[in-house]
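Showing chain A:
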Amino acid sequence: MIEAYLERASTYAGDIDILFSGVFWIVAVWFVAAEGVLFYFCFRYRKQEGVAAKYVTGEEKSYKKFISVPHYLILVFDIFIIAGAILVWYNIKQRLPENPDLTVGIISQQWAWTFIHPGADGELHTADDIKTIDELHLMENTTYLYELESLDVLHSFSVPVFRLKQDAIPGRKIVGWFTPTKTGEWDIQCTEICGIGHGLMPARVHIRSAYDHEQWLEENTPAEAGQALAAASNP
Partner candidate 1 sequence: MAFQVPIATSRSSTGIPTSRLAVWWVLASEIVIFGGLIMSYLMFRLHHESWSYEAAKTDPWAGGFNTFVLLTSSLFVVLAHHAAENNDTKKSFRYIWYTIGGGGVFMMVKIYEYSSKIMHDYTMFKSVFWSFYYTATGLHGFHVLCGMVIMAIIAQDVKKGKNLHRVEAIGIYWHFVDVIWIFLFPLLYIAK
Partner candidate 2 sequence: MSHAHKMSFWEKYVFSTDHKMIGLQYMFTGIAMAIIGGFFVYVFRMQLAFPGISVPGYGEVTPLAYNSLVTNHGTIMIFWFAMPVLIAAFGNILIPLMIGCDDMVFPRINRLSYQIFLLSALVLVASFFVPNGGFGGAWTAYPPLSAEAAYNATPLGAPMWLIAVALEFVAFLLGGINFITTMMNARAKGMTMYKIPIVLWLIVIASILFMLSVGPLIAGAVMLLFDQLLGTHFYNPGGGGDPLLWQHLFWFFGHPEVYVVLLPAMGIVADIMAVFARKKLFGYRTILYSVFATGILSFVVWAHHQFIAGIDPRMANLFTVTTLLISIPIAELCFVYIATLYGGSITFNTPMLWAISFMVEFLIGGVTGIFLGASGADIYFHDTYFVVAHFHYTFVPIAIIGFYAGITYWFPKIFGKMLDDKLGRIHFWGTIIPFNFIFIPLFVLGTAGQHRRIFNYEYFQDLALAEFYNLRVIATVSLLVMIAFQFVFVYNFVKSLRKKEKAPKNPWNANTLEWTADSPPPHGNWPELPVVYRGPYEYSHPDRESDWWPQHEPGPDPADPDYQSPSQNPQTT
């Protein structure tokens, strides 16, 4: 259902959408049933001349089952929802991909995002890293790890098209992953209130095909970093 409003641009976006739809239909059945019975009772048992109300304590066996049976049914449905939720959660938040292709650094502060992309060598924290403000540049169909940090207050890194959200906590490094699957350009939000500029902290994610991403890399590698790297590889 979410996909009607928002594209899916990561491998696990579909999982969350399916989980949402699954929960939606389970819940919808219960909701419609409960509201249906409620409205039916309101209509059926409205005050009528000469009709007195029944005396039911609700503790008789014949009546008690109307409460206890739905009670157990809810437990069964709960187990399904729990299982689905934990599966999705495990995949997105607990598991890390075994062979990630690249790692990006994400640093949040009041009120900007700094994204550190690995340069041509594919390693983070080397001389040819590319730092950008409020722009995250990713390659399609590549598994990324992200390292999320904050410099001052809490922020939250949210990419709706990935269905991904993770708070950044000062003094902590939080690791996670995503795999973009679609080229395009979308919003990155900060979803944890972070002061006056909370609403002025928009960033964009740019997802390109491998070829376009290479081009972007070449254009943006800092000149001195490129030379340093060249010098290092040709002693």
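If you want to know what made the cut, all candidates are chains of the complex that A comes from, given by their letters.
The working rule: a contact is a pair of C-beta atoms (placed from the backbone, for glycine too) under 8 Å apart; a residue touches a chain by one contact, two chains touch by 3 or more; residues count from 1.
Quantities reported herein were computed from a predicted structural model and do not represent experimental measurements.
The candidate list 1 or 2 contains one chain touching chain A in this complex, and it is 2. Residue ranges of chain A in contact with candidate 2, taken from their complex: 1-2, 5-6, 15-16, 19-20, 23-24, 26-28, 30-31, 34-35, 37-38, 41-42, 45-48, 51-59, 63-64, 66-67, 70-71, 74-75, 78, 81-82, 84-90, 92-94, 110, 152-154, 156, 158, 160, 163-172, 174, 186-187, 189, 191-200, 202, 204.
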